[in-house]
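Attaching a single structure in structure tokens format; questions to follow.
All protein chains but one are shown in place.
Per-chain residue numbering starts at 1, and chain names A, B and C are given in the order in which the chains are listed.
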Amino acid sequence: MSAAGYNADEMMTVTAARQLRDGAVCFVGIGLPSAACNLALRTHAPRLVLIYESGTVGTRPRVLPLSIGDGELAETATCVIPLPEVFAHYLQRGRVDVGFLSAAQIDRFGNLNSTVIGPYAQPRVRLPGSGGAPEIATHAREVLIIMKQSPRSFVAQLDFMTSVGYLAGAGARGRAGFPGRGPRAVITDLGVLRPASDSDELELAALYPGVTVDAVRAATGWPLRVAREVTVLEPPAAADLTALRTLQAATAQAHAAPVRLNL
Amino acid sequence: MSAAGYNADEMMTVTAARQLRDGAVCFVGIGLPSAACNLALRTHAPRLVLIYESGTVGTRPRVLPLSIGDGELAETATCVIPLPEVFAHYLQRGRVDVGFLSAAQIDRFGNLNSTVIGPYAQPRVRLPGSGGAPEIATHAREVLIIMKQSPRSFVAQLDFMTSVGYLAGAGARGRAGFPGRGPRAVITDLGVLRPASDSDELELAALYPGVTVDAVRAATGWPLRVAREVTVLEPPAAADLTALRTLQAATAQAHAAPVRLNL
Amino acid sequence: MGVMPLQEAIARHVRDGHSVALEGFTHLIPFAAGHEIIRQGRRNLHLIRMTPDLIYDQMIGMGCAAQLTFSWGGNPGVGSLHRLREAIEHGWPAPLQIHEHTHAELGAAYAAGAAGLPCGLLHHYAPTDLDLAGGPHTLVCPFTGQRLRAVRAVNPAVTILHAQLADEQGNVLIRGIVGAAREAALAARCVLVTVEALVPRLDAAPNALVLPHWLISAVSVARGGAHPSYAAGCYERDNRFYLQWDEISRDREHFASWMREHVVDCPDHSATLRRLGVSA
Partner (left out) sequence: MGVMPLQEAIARHVRDGHSVALEGFTHLIPFAAGHEIIRQGRRNLHLIRMTPDLIYDQMIGMGCAAQLTFSWGGNPGVGSLHRLREAIEHGWPAPLQIHEHTHAELGAAYAAGAAGLPCGLLHHYAPTDLDLAGGPHTLVCPFTGQRLRAVRAVNPAVTILHAQLADEQGNVLIRGIVGAAREAALAARCVLVTVEALVPRLDAAPNALVLPHWLISAVSVARGGAHPSYAAGCYERDNRFYLQWDEISRDREHFASWMREHVVDCPDHSATLRRLGVSA
């Protein structure tokens, strides 16, 4: 990667950040979603409201948190509340505009598995489990999914359904009556998939510069549909890259010092 | 009332205070219960835990509060919590040993009316209503009732049942399965009534000095039963009276200054 | 959120027929806001408060209310609310439909509303006559078979609070006794807050009770806005006024002339406080 260049993580992060309108209330997870939200805060969306499930509401961390409950999140929050209240008073009450999700597996309707690979009772791989995902999937007004694309993770059949996307598609989610509308976009390291308006099936809607449709098809475990018009996304603007890299450098520096307890 | 003497309010307050064992957790109301608890704190029960429904837990007011939510209660409390949590985490969770109640009417089984005189839809007198009383009546391990005695308030038939005592008596309360055991004593301005162990009917158990059984009967709106042994209670000890009067004088002084807002 | 004069906040957000909760348990009762509602002549409100207190006695006596949801309707430490009693006992100045709860029930109803649930749960207790007044239903716990009491969620159209401070963004800090104010705000469709002061930053303690600005439709400065109730750290409860109210409110004419002089004919709460002689 050259100084003028960028890597796939950066493209994903910038793409995710671009989805966020200023003032939106986001329920954020650690990793790329956290980077994307904090990038948006520093660029086009200074009034973004970030909620982490640790109970930190309206937080503006100076560096990226490494855990969902870093002290940094509490120190810069509007308020710190008990976890049951985050889920009850904010998510379930319908006050979250955007929820971010990721998972080990996704299917063509945006349903997610973060529980097990293999059978539940005798898993080949036991994954961390649900956390806040199932309720984010149902209650956030809309959901953004961020996942690297491969045939192992974009699968024809989930081993376990942890969090709902569009269920079996074709309006099934709407009929189930969830408060939230479901996944609006799946942001991968190759491009962006979006649900088709009739079938709810994810289709390729946008490509990163230099990525081909065939490359995305090859990274998808089902016969991927392609939207009638596939846009090629702009590469990250210099300002975005600068903001992101400044944030990441500050993060690395902040977390480099070894911890000493003065007891 | 001579200096060496005492009045009926003082005797009631001291009698109520004597019912409280040190360390008990009390759910306290304004007025005589509050005076009794704060007197007990200053005499034989320094570790009494006072909870007021305003959310002030473990409070030790320096003067008696005039309202259930005086600033004094918050300033001296172990913690101040939202009202729904007082009722859920403390009362309903079974952490309250003693609840105090009063009412406009009581019947022979210790059931209470604080809602209306006359029919509910067309009341002759609309009373304040239930407040915290119904749940205190069911959930406090035991209940102490403090009421002045008269045929108008100690009635054969309640106009409205707001809070349960022993229902229809003879074990009816036990069969209803409430967490709390019910009224242990009714402390009046004449003496103390207690439930009979078989029938649950209130019977005269103790008299204040100088009060006759006939006087209590005359102040009761049903044919009052009298326990086999009626004790005559000791008058307030000098130490009790001194503590109570010191508290009341401090209270009067604290509340005498007119409020001025420096805006 | 917007910082705006209280007159504008009430004019914009409180409409005839709305369900309105002015919360604050003994502490931080939003008198300034209630008085402004009276001045603007709102009618047919469904008033919601655990303890109606003097502010609803005044609003009911002035004919603002058609319904009242409450759990304890007295003058704390004093006795009756005479205007509330007249409305219930004699339908004056207008009939008042009441929805009566216990504190625990109304607290759970606000909490359910705050959590986006249609109902809240409490222990079941055997029917008292309160059940006849309509209200809770019985549910059975699917795990234990235990009978439970379900109460319908309360979600006011507008909740109005008074607080000590707001910052420039409109985040609100409440210090001290809070009652069910937080739940009432979280349950509402629209939240209005009056504050003693606006400050650049709240500098709130960790875990302090702060309402984020984006839950709030309007913040208005109303110094002394809780008088004759109080604002911890700012001024004390005017217990003497609570005693005087017993006298003022006993008689319809006396009440009406007092309200005219001290509320209706005053342009705002500062004028009310000056006329009451409690501030310069």
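Following the convention adopted for this analysis, contacts are C-beta pairs under 8 Å (C-beta built on N, C-alpha and C of every residue); 3 or more make two chains touch, one makes a residue touch a chain.
All values derive from a computational prediction rather than experimental measurement.
For the chain excluded from display, the touched partners among the shown chains of the whole complex are A, B, C. The missing chain, though absent from the display, is touched by one residue of A:Val164, A:Leu202 or A:Val216; that residue is A:Val164.
Within the set B:Asn7, B:Thr78 or B:Gln157, the residue that contacts the chain not displayed is B:Thr78.
Where subunit A meets the chain that is not shown, the touching residues are 30-31, 53-56, 66-71, 73-75, 80, 82-84, 87-88, 91-92, 115, 120, 123-135, 138-139, 160-164, 167, 176, 178-179, 255, 258-263. Within subunit C, the residues in touch with the undisplayed chain are 112, 116-123, 137-139, 141-144, 146, 148, 150, 152, 174-176, 178, 205-209, 232. Touch with the hidden chain on the side of subunit B covers residues 23, 25, 49, 57-58, 74, 78-80, 88-89, 92-95.
One rule holds in what follows: only the chains that are shown with their structure count from here on.
Of all the chains, the one whose CA centre sits at the greatest distance from that of subunit B is A. Of all chain pairs, the one linked by the largest number of contacting C-beta pairs is B-C. Computed centre separation for the pair subunit A/subunit C is 41 angstrom, with centres defined by C-alpha atoms. Our note on geometry: subunit B versus subunit C, Cα centroid distance of 28 Å, whole angstroms.
One inter-chain figure worth recording: subunit A and subunit B are separated by 57 Å, centre to centre, where each centre is the mean of the chain's CA atoms.
In subunit C, no residue touches at least two other chains.
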